[in-house]
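A protein chain is absent from this complex, but the other protein chains hold their places.
After this line comes chain A, so read on.
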């Protein structure tokens, strides 16, 4: 099933021009799933991206706007679109001129997929206990 998920994520990379990488991590930055576009290596440490988002998302949830759902960060060359999906974090790394709206829609589509992974992890942990 893991291979099918990676293939699914790799197909997603072709749907948006400029999308370079899709990563699913837990809140500690441990990478669960990774797909990179061919011949690209964005200069971000994937585990650091997950930790950055976890920290920022916790802060954002204190704004009085209830829970944070997503954060878009735009740099000179790249942009990061990150989603809070249950206990998992989905990160898209794309060129800064990629369509941010499409990336946000893609994240919303993927929520059901990451929910399956989160549920499987939770069941595995409950079984282990």
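Criterion: a contact is a pair of C-beta atoms (placed from the backbone, for glycine too) under 8 Å apart; a residue touches a chain by one contact, two chains touch by 3 or more; residues count from 1.
The working rule: contacts and distances are computed from a predicted model.
> So one subunit is absent here. Using its UniProt record, which name fits best from "Integrator complex subunit 9", "ER membrane protein complex subunit 1", "Protein phosphatase 2, regulatory subunit A, beta a" or "Ragulator complex protein lamtor2"?
"Ragulator complex protein lamtor2"
> Using the document's definition of touch, tell me which of A:7, A:30 or A:74 contacts the absent chain.
Considering the complete complex, A:74 is the one touching the chain left out.
> Tell me, which residues in chain A touch the chain that this view leaves out?
Residue positions of chain A that touch the missing chain: 43-44, 48-49, 52, 55-56, 59-78, 80, 96, 101, 104.
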